[in-house]
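Quick notes on the structure that follows.
Apart from one protein chain that is not included, each protein chain of the complex appears where it belongs.
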Amino acid sequence: MIKGISQAGLGSISTEELVRSARKYGFGAVDINTDILIADHGLEGTRRLLEDHHVIVGSIGLPVEWRQTDAIFREQLTSLAVTAYHASFLGCKSCCTYILPATDELPATYMAQSIVRLRQIASILDAYGIRLGLEFVGPHHLRTAWKHPFIHTVADTLTMIDGIDRSNVGLLVDAYHCYTTEFTADDIRQLRAEQIVHVHINDAKDVPLDQVLDNDRLYPAEGVIDLPAFLQALQDIGYTGVVTQEILTPESPSDSTSLLWERSQRGFDHVFRNISTL
Amino acid sequence: MIKGISQAGLGSISTEELVRSARKYGFGAVDINTDILIADHGLEGTRRLLEDHHVIVGSIGLPVEWRQTDAIFREQLTSLAVTAYHASFLGCKSCCTYILPATDELPATYMAQSIVRLRQIASILDAYGIRLGLEFVGPHHLRTAWKHPFIHTVADTLTMIDGIDRSNVGLLVDAYHCYTTEFTADDIRQLRAEQIVHVHINDAKDVPLDQVLDNDRLYPAEGVIDLPAFLQALQDIGYTGVVTQEILTPESPSDSTSLLWERSQRGFDHVFRNISTL
Amino acid sequence: MIKGISQAGLGSISTEELVRSARKYGFGAVDINTDILIADHGLEGTRRLLEDHHVIVGSIGLPVEWRQTDAIFREQLTSLAVTAYHASFLGCKSCCTYILPATDELPATYMAQSIVRLRQIASILDAYGIRLGLEFVGPHHLRTAWKHPFIHTVADTLTMIDGIDRSNVGLLVDAYHCYTTEFTADDIRQLRAEQIVHVHINDAKDVPLDQVLDNDRLYPAEGVIDLPAFLQALQDIGYTGVVTQEILTPESPSDSTSLLWERSQRGFDHVFRNISTL
Partner (left out) sequence: MIKGISQAGLGSISTEELVRSARKYGFGAVDINTDILIADHGLEGTRRLLEDHHVIVGSIGLPVEWRQTDAIFREQLTSLAVTAYHASFLGCKSCCTYILPATDELPATYMAQSIVRLRQIASILDAYGIRLGLEFVGPHHLRTAWKHPFIHTVADTLTMIDGIDRSNVGLLVDAYHCYTTEFTADDIRQLRAEQIVHVHINDAKDVPLDQVLDNDRLYPAEGVIDLPAFLQALQDIGYTGVVTQEILTPESPSDSTSLLWERSQRGFDHVFRNISTL
């Protein structure tokens, strides 16, 4: 597995600074918006920047809004192939999006439509060798934040992925969402490594499970999630991809960037200390 | 268009009798369970029986229960290729199933799972040149007969068909369900003929729309549905397939079979009288 | 059917002039490179231009080179969604490419690779409601113009389309290629209208069939192809799309543009005179 870092949890750090410092703090991958670097450095310049700083791009966010109208979807889809082409040039093999656990739409129709649109997205990504990771979202409060329940479990997400029916679609497994949906390390062991496109880690406060808030996460090793068991299970099934920190908090952390780097590094060192990494 | 007949509305008529009498009453197609004939006549004998009586098989019912457990689905699926092979040998090109407008399952998951299973069904049928027709079901009382709404409109059924993503899947358009979902002749004109796999006709009682019962249908031309407009719209978009009578009633009609044949013929003659048929 | 015109056969006419004059000479559709108009008039301006001159876009050419290296393919594919989005905005529903009847590559591998790439193209077009038409190419001299035979018949093209397995892929039926592959009007009647994405007409010189040259075509009604029978067969199966003139010649015709328009109009009037058109 490769340790990855994102801006979520590092305060107001720029994309470029993230790239420049990641290796120093023990991270081999960055989850970034590559467009920002390409605007400044060009495509070839961005590739060199990544190489010079010995990091790969772990995953990019999906730049297409697939949850709203057809008109918005079709317009935004026009740029996806360019994004995929750039990502592919930079060696990135993964693009991720999340699935909210509730919806104001009628769920049956919304599911069918989501399947159609995510398939179109996956087809374009596939032409560039990029996989699409779908992140199930676990916190209980979000399950009732919209009118109707949608899906929030791994089982249902895998069924949705079967519905999409493209071989380059898989799971984004986030430790926080595993925790809030009670998807255990043993459950992870029932997956095959190739079903997992990307992994997020972070930690949860010691509050009752149904009060864990999506936007109130801790750094790895600072909370109650058994992250070593989580990582060991991923290791056991042969997952060799990126594991990226994503710390969503109500407010941006006020510590200095270097303190946040150190905190992140310390957390990763702790939870990975008994796991072999690449 | 080809006039078709089924046992639903003809009392206790046998499958073979349906075949033997259809042409005499003006019908060129029968919707039947071909297994019953094959058991008695063999496959080649059934083909000859159909030819001798100048009727084709309009559509067969899907012999796979796709709405329950995986175990039931997988077991029943084993027989589908044989059914499809037989149907294909008999010249039948269509197999139909219906989609209930409500469900006790969580609708999002149920949609994803239905898409996966109907795709597997469609793939097998496709190997034998047979299309899968999905019948949306309109009556209002059924929309609340189970816990959660599923889908009941043409638009949603087309989205589901997009989700299934097999080119041999389309609509079964039933006049009763068009009537109860207020899908008009002008709406039909927005469809392309190849989106329609099969058509049912029957008529509705003169009661408020939300009190029309699924199981209380009338013979064509005996109720309030504008069937000539319905048929003309199908004709206008180039639909050349079968239009089969399907009369669901609380109890089997008590009239003699010959009276029921005549009543069916009269209804068809009336609603088709200004429409050219093949 | 809708009469369509292209620049091929009208000398040095500009795209805009083609649009402005088409209706005057009886054509309801133009096959053009829409980018040229969009560069001058913007997207909305191009839509108005087409509307003001009462023509639709019959088909656009595929802007992706899918016959060469992966690198070229992937780079060119990046622009397809934008092209499709524009075409869709302009009301165009069809995009076409041709398949050469021979290849220097090993045919089995080349077929598999072509299937993969054309599927990726079709998936992108499908997100914008645009179909992909594949033109089989008949002239005998081209069948040996490269090392190995590839495909040139309708039957093989349909098998390839099955291989691609996207419901928005169909045939471009060119009268010249039907003639040179001896695909008759009766053969056309075995097709279903929805299998045909687009149609080309033009005529052939009175030379032995195996000496008909791809690049030496005549205007409709000036040669030996029975175009009325060809069109009648398309009409009989319910084809209601565009039929575009495409005259490939060794040198650009030297007549004035207005003479070439009149010659095209005369040819269409002649071959369509007993066929009802929209």
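Odds and ends about this structure:
The chains carry the letters A, B and C, assigned in the order they are written, with residues numbered from 1 in each.
Throughout what follows, a contact is a pair of C-beta atoms (placed from the backbone, for glycine too) under 8 Å apart; a residue touches a chain by one contact, two chains touch by 3 or more.
Here the structure is a predicted model, which means the values were calculated and not measured.
Of the listed residues C:P63, C:P107 or C:G129, the one in contact with the hidden chain in the full complex is C:P107.
Interface note for the absent chain: among B:S14, B:N33 or B:S123, the touching residue is B:S123. Checked against the hidden chain, the listed residues B:I36, B:V82 or B:A155 yield one contact partner: B:V82.
Of the listed residues C:I13, C:L43 or C:V116, the one in contact with the hidden chain in the full complex is C:V116. Shown as candidates are C:E16, C:D35, C:E65 or C:D165; the residue that touches the absent chain is C:D165. Touch with the hidden chain on the side of chain B covers residues 74-75, 77-82, 84-85, 88, 120, 123-124, 126-128. Residues of chain A that touch the chain left out of the display are 165-167, 192-194, 238, 240.
On the side of chain C, the interface with the absent chain consists of residues 103, 106-113, 115-116, 119, 148-151, 156, 159-160, 162-163, 165, using the contact rule stated above.
FYI, only the chains that are shown with their structure count from here on.
Distance between Cα centroids is largest for the pairing of chain B with A. With centres defined as mean CA coordinates, chain C is found 38 Å away from chain B. With centres taken as mean Cα positions, chain C sits 44 Å from chain A.
Looking at chain B, residues 165 sit in touch with two or more other chains.
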